[in-house]
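And now, chain A:
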Amino acid sequence: MDPSKKRKARLILALSVAVLLAGALVYSSFSASTEASTPSDVMKHGQPGRSYELTGKVAQGSVTRRGDRLLFSIRDRNGHASVPVSYVGVVPDPFREGREVIVSGQVRGKTFQAKRDSLVTKCPSKFTEDKKKA
Partner candidate 1 sequence: MAGLGSACLTVALLVAVYAAGASVYGAVTSKRAWVVSGRRAVYCLAGLTITATVVLQSAFLRSDFSFKLVADGSSTDTPTFYKVTAMWATQDGSLLLWALLLSIFSSAVLFLTRRSLREIAPWATAVLGVVAAFFLLLMVGWENPFTTLTNPPAEGVGLNPLLRHPAMMIHPPMLYTGYVGFSIPFAFAVGALITRNTGADWIRATRRFALVAWTFLGVGIMLGALWSYTELGWGGYWAWDPVENASLLPWLTGTAFLHSVMVQEKRGMLKIWNVSLIMATFVLALIGTFLVRSGILQSIHAFGASTIGTQFVVFIALAVIVSVGLVVWRLPDLRTDAKLDSLLSREAFFLLNNLVLVALALVVFWGTFFPLISEAITGTQASVGPPWFNRLTTPLALVLVGLAAVGPMVAWRRVTLSGLRRSLFWPLLFALTALVAIALLTNGADSLPALTMFGLAALVFSVVGQEFIRGTAARRATSGEPLPRALSALVGRNRRRYGGYIVHTGIAVLFLGVAASSAFHQQKDVRISPGQSFQSGDYHVTYVRPTARLGLDPGGTGAPISFGAVLRVRKGDQVRILHPARNFYPTQDASKGAIGRYFEGEATSEVDVRWGLRRDFWAAVRPDISSLDGPIREANRKFAGANGDVQGLIIGAIAERYRRHPPPATFRTIVSPMVSWIWIGGGIVLLGALLAGWPAPEARLRRVRSLYSARLGKELTSRA
Partner candidate 2 sequence: MEYGLALIFLAAVVAFVVMRPVVLGESDEAVGGSARAELEAAKEAKYREIRDAELDHQMGKLSDTDHRAIDRELRAEAIEILRRLDEVEGRSPRV
């Protein structure tokens, strides 16, 4: 093969590998992703057996503990719809009533069964929330 043909063949090979990898990237990301949803979404359209990533605020006065289990409600960021959550695992330090949290899990009956250790609390760098309340 003359060098220019060889170079072209190499280029085509490299490009097809790149396209394949990109396809794998896109496919795997869509198939592995969990949908982010708000409490009102989950209440309305939540199907049992599907994984959701629930985001919202911890409802005031909803946090209780039963043995290892942490029970609380998440409500819409701007609204009142709320979903009771049952959670086992490590509770992040900044977890508080009124804070924004993310938790993944599935709907079982009326409650949201959270996946172990999936609770994430947003880290409030500025104490904007506290100040608004004060």
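Here is how the candidates were picked: all candidates are chains of the complex that A comes from, given by their letters.
We adopt the following convention: contacts are C-beta pairs under 8 Å (C-beta built on N, C-alpha and C of every residue); 3 or more make two chains touch, one makes a residue touch a chain; residues count from 1.
Please read all numbers here as calculations on a predicted model, not as lab measurements.
Within the complex, chain A makes contact with only one of the listed candidates (1 or 2), namely 1. Chain A meets candidate 1 in the complex at residues 21-22, 25-26, 28-30, 32-37, 53, 55, 65, 67-68, 89-94, 100, 102, 104, 117, 120-128, 130-131, 133-134.
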